[in-house]
Structures are given as structure tokens and as C-alpha cells.
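Worksheet: one structure, shown below.
The excerpt is restricted to a subset of chains, each kept in its original location.
Per-chain residue numbering starts at 1, and chain names A, B and C are given in the order in which the chains are listed.
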Amino acid sequence: MNAPARPAPWSRRTTWVVRSLGVTSAVGLALVVWLGLWVTPPDKTQHDLVRLVYLHPPIAWVALYLAFGIAVISSLLWLWPRTRSRQWDRLAAASMEVGVVFTALTLATGAIWGRPTWGVWWVWDARLTSTALLLVLQLGYLALRRVPSSAEARARRSALAAVIAGVDVPIVHFSVSWWRTLHQSATVLNPDLSPTIHGAMAWTLLLGFVAMSLAFAWLLVLRYRAEALAEVLDDRALDEALSERWAEGPDPSPAPGTPVGVGS
Amino acid sequence: MWRDALLVAAKDLRIEARSRVVLNQVAPFAVLVLVLFALALGPDRGPLRQAAPGLFWVAVLFASVLAVQRSAAVETTDSSRDGLRLSGIDPAGAFLGKAAAVALELLVLEVVVGAGALVLFGSSVRSPGALVAASLAGTAGLAAAGTLYGALSTGTRMRETLLPLLFLPVAAPVLLAGTRAWQAALGTMASSAGDPWVRILLVFAAVYLALGVVVFGALQEAS
Amino acid sequence: MASAVLLRGAVALSGRFPALAGVDLEVAPGEVVVLFGPNGAGKTSVLRACAGLLAISQGDAMVLGHDLRRHRTAVRRVVGMLGHEPALYDDLTVAENVRFGVRAAGADPGAVDPVIERLGLGGRVRRTPAARLSAGQRRRVALAGLIARAPRLWLLDEPHAALDSEARDLLDDALREATASGATALVASHEPDRVLPLADRVVDMAGGRVTGQQRGQRPRQLPGGAHVA
């Protein structure tokens, strides 16, 4: 089940793929910044502020759907006995860790955007509120992971936590958006960008989504790799711990491997 | 499963009947939360009456954290650690039993807190049926989700702090929907459409009850 | 017949530490095996693993025909454990604690009262909440629960500790009766004088492994005749 999966050093090809993933996403992001800052036109009402549109929605998309989704799905895969493998635990952890950064960035870019647009850092808008709750859910997951325990117990516990929290996300989403929409007055101007988004802007935005997703994928691979390496270290440490543990007592008189039992 | 659920619920309720923790400590605590809010929000009556439904549900939420903590403590303090697991009880039954006991305790508590909120903030009830429906559905959800998280944080030796952190954000929809449903039932809100909110509460309860029945066994192993 | 307990290369982690570092152990049905070994050798860990309370991360582990790595709930139904610290509900009385255990295991609740009397827990003690009991009384309650449940595998962790001489004899009798009627027992102990007469076999542990074994002094012959080495 949990046979020690030992990642060999990355093959040349893997290294190359990962590296180009990093380079591509970096170039993509640089391109987005360039397009966003210099090529696309400023907005009529929002002026240069509109340029945040190329960063903030892609970040939010990654945080909300990609990161959390991957974490929940891989947790489910860990829980399902047929597909159980340490890889899914690793992936869930990596995704949640990178995801929490993106969620924080969503909040940060949104707040920075909100300050000039709304005149305040924060409003109790549906999306904002559910993003804040999502951040707390993710922090809770990470806090749970940090509780000292054996790898198996930690994997099980955090997979369950991810699933239990995961089923809540849609409920949060609906209830929070009804909360806003069913309420009498939307005192806050909703950040509906003009539907006349086109040309360079649309392409830049699309590129933003792609580049941000690639960046996420790259970070995810790195975190996953780090988790895997940490597990290799754990396995080595376990080997050492095993021989240290054996040294606490004399050698077994029937050779190890044969169950000491009736008739032996 | 049902037999085990009954057995566990009866045990938890007997312990509660004997120690009176929820009745004598958690219920006053919930009323206290109401009073503290009244203090924090200032002495003006208008805003307070507006806020009554929300404050009721905040108080219930915090009280449910304590009730769940108590319910988990019964299984883990000192000596009874591992007791439930060793007893060979069906995990789904254990989950339903514990959740049912918590729900029952919370319902009693809500009567107290609800009465407190109505009196303190001087609200009047427009449609009591809706009020009760929302409370029942919300309570079932809180008890189910709470019991799940109680088991999750049990093995960690940090139950006191981990449980509220994990449980409260998940319970946020109950707070929200419960508040709205109460607002509709009390008529403090312009729109009186409480029904969709009750439906959210029902969905929440159903989802977590089902989830609990399925995963509680795995949860108990995770320590 | 299959072994009652079969561990092969069993590794179990406590945190990151291998509390069990490759345990090989086989116990035949009806056998009484005593675990000896210095403090920290892993005796408690073996018992907890057999009760499904400590996850085995490598190796094979079967208990009464159930795979410990898959069907822990099934294992728990047929296993009874008396741990260092007995598992009782502090707010329930002695009688209620025993009754809950018996009902939970689906055993006959009629067995509760006789067993309580037998273990000297009648009268005032019967109505005392478990939190107020003395150390020895707590273990008596746990033992009563075990007897009333009649598990097929008894896991006893230093069962004689905290018991007075009367209760020690009661324990020995109960264990003898149970094993006479087919139950198996795995007993961790530091008191050779006390447990050797009960044991078919003594297994030495150290450093999370089994390091040797000797014959015990239990008079009865095992069904298979040849079982005792």
C-alpha cells in the first residue's frame, strides 16, 4: 500500500520539462506585465487601475479552483483504497500550500485594487467574504498538517479534513452570494468590468490566466518534489532509526523474518 | 448501526444528565455571548434589534463548539481514550449517536438562548414555524459537522484550539443562512424570503450527516 | 487452524520512531504468550497494534483471520484489551461502564451483574463514578468488562499492576477459564513469578523486535500437542 516510493533523481527530460515550465510561466507573466502596463489602453473610469485586471482574476482563479480543487481531488484519491498512495497526500499538501499563497495574493491584490476603486481596503462582498473563509479553511488544513504524528495518520487526517472542508466550499459559495444578492441594497459598486472588453485586453487577460496557471503548476511541481524528497529523507531516517532501534537489544536468536511461533 | 447509535446517544445523554455541563455551563455561556455583544455593539437599541438574529446564531455557534468539545472530551479525557474504538461499536453508529446527543443538547440550549435574544433585544416573532424549522435544520447541521471535527481533532492533544479553528469556518453557512432565515421569520428584514435559507440549512445538514456516516470510521483511525 | 496472531516483519511508527521495528510473532489459538523485555522494548506497542490502535506500516499482520492493515473494526469486535490505563468513562458508574462495554460488544447484558460481584465491585463501589475509583478498582472494572465481553483474543498489558493479591488471583482464574474455553492471550509483564505459571510460551522483546523465546510453565497441553516448543 504505502510501499516506500523513492523518487529517483529527475531524469534529464523531467528536469528539462520542469525548467521550461518555469521559464514559460516567467516569460508569460513578464509578457502579461508588459502588455498590461504598456500595450493595453487605460480604462475610461478606472484609468490605469484597470491593469490589475490582468493579474487579480487569474490569481483568484488559481487559488479558488485550481489549488483547492486539486487538493480535494487528490485527498479523495488518497482516501479511496484502490488508488491510495503517498503521492496523493504529497500532491494535496503541495497544492494546499501553494494555494494558500495564491489565496493570500488574491486578497492582497484585491485589497490593493479596492482601496482606490472603493476607497477602502475591504467590503463585505460575497466573493471577498468567501475568499476570506477559504483562506481560513486552508490555514486550518495546514495547521492540522503541522500537528506531529506519523505519516500515515497525518495523511489520513488531512485528507479527511480537506474533503470535509471541500464539500463546504460550494455551500459557502451559494450562501454567501445569496447573502449579498438577497440583501436589499448593494451599497458597493460591484466590480463589473465593462463588457466591452476586447482586442488586446482580452488577449492579455487570456494570457494572464494561462501564465498564472503555468506558474502555479511550476510551484506545485517544486513543492511536490520537496515533499517527495523530504519523504526520501524520512525513509532514510527510518532505516537509520530502525538499525538504531535494533541496537537497543540483542540480535534475535531465530533469524529475523521467520515468525517466532509455535513449533519454532 | 441504529442500535449502536442509540447506545452511544443514551450514554452521552446520561453523562450529560449527570454532569449537566451543557445545561449549567454552555447554556449560560451562550447567553453571556449575547450580552457581550450587546456590550461590544453599544447601548443603542435600534442596531441591536436589527442584529438579534445574527447574534443568536453567533451565540449558538460558539456554544456548539463547546458542546462538541465536551462531547469529544468524554471520549478522550485521561482514561477513556481509545474506549469507543476498543468497544467494537460500528463507527457510523457512533457518529450518529454522538451527533444526536449533541443536537439534542443544542436544541435545549437554543430555547434558552432564543428566549434570551428575543427578550434582550426586544424582537417579536412573525412566523414561529419558520423560526423553529430553521433552528432544527441548523442544529442538525452543526451537530453533524461538529461531531466530525470533534473526532478529527481528538487524536491531536490540541483539541481545545484546533476544533474551533477547523469547525467554525465550515459552519459559516449555517451562521449566514440561520441568520437570514431568522431575519425573515422575525421580520427584521425587508424581504421575507426565508425559505431558500432553510433549504441551505437542510442541504448542509444532509451533506454532513451523510459524510459522517461514511467517513467516521476512517476519522477514528486517524490518530 | 490458522494462527490467532501472526506478525511478520511488522513495523509500526509512533511519530517517526519505529516503536515496532520488524516484529515476527505467531500465536496459536488457545495459546497464552507472555511478552518480556526491558522498558521501551515495544511490548505495549505490540498489544496496541494487535488491538488495531497502532497502525502497522510495513509487514504482514493478521489477527484471528482479519488483516490488521485493512479491517481494524472487525478486529476490534473480537479482541479485548486491558491497557496500562484502563478505558473508562469517568462520569459513568462502575455498573454503567461495564454495561456499556458489554452492550457495545453485543454480548449478553445478563453477564454484567455476576461479573461485578465476582470482582468485588458490588455495594458502594458499584455506584461510584469511575473517576473516583482507586487505581486497582479501575483495573478491576476494566477486567470485569473484559470477562463479561469474553473476547476471543485477550491483550493484557501488565495486568497484575495495581491489583491486590485477591484481584490478582481473580485475574489469573479468569484468564485460565477463558483460555480453557478456547480464547488466546497475549500478556505483557515485568513479573515473571506471577505470569510464568500462566504462560505456554515466553517471548523476549528488545529494541522493537522479538529476540528469543522460552517455554512457559502452564501445565495444560495445547490441542496440537506439538505446539509447545
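Odds and ends about this structure:
By our rule, a contact is a pair of C-beta atoms (placed from the backbone, for glycine too) under 8 Å apart; a residue touches a chain by one contact, two chains touch by 3 or more.
From a predicted model like this one, the values you see are computed outputs, not experimental measurements.
Only one copy of each distinct protein chain is displayed, but the complete assembly has the stoichiometry A x1, B x2, C x2.
Please note the rule applied: only the chains that are shown with their structure count from here on.
The central chain of the assembly on a C-alpha centroid basis is B. Centroids built from CA atoms put chain B at 30 Å from chain A. Averaged Cα coordinates give chain B a centre that lies 38 Å from the centre of chain C. Along chain C, residues 55 each make contact with two or more other chains.
For chain B, residues that reach two or more other chains under the stated contact definition are 221.
Interface residues of chain A, counted against chain B in their complex, comprise 79, 133, 136-137, 139-140, 143-144, 147, 149, 153, 156-157, 160-161, 163-165, 167-168, 171-172, 174-176, 178-179, 182, 184.
Residues 1-2, 148-153, 234, 237-238, 241-242, 245-254, 256-264 of chain A touch chain C in their complex. If you check the complex, the residues on chain C that touch chain A are 3, 6-9, 11, 13-18, 21-22, 24-28, 31, 37-38, 40-41, 55, 57, 69, 201, 203, 205-213, 222, 224, 226-229.
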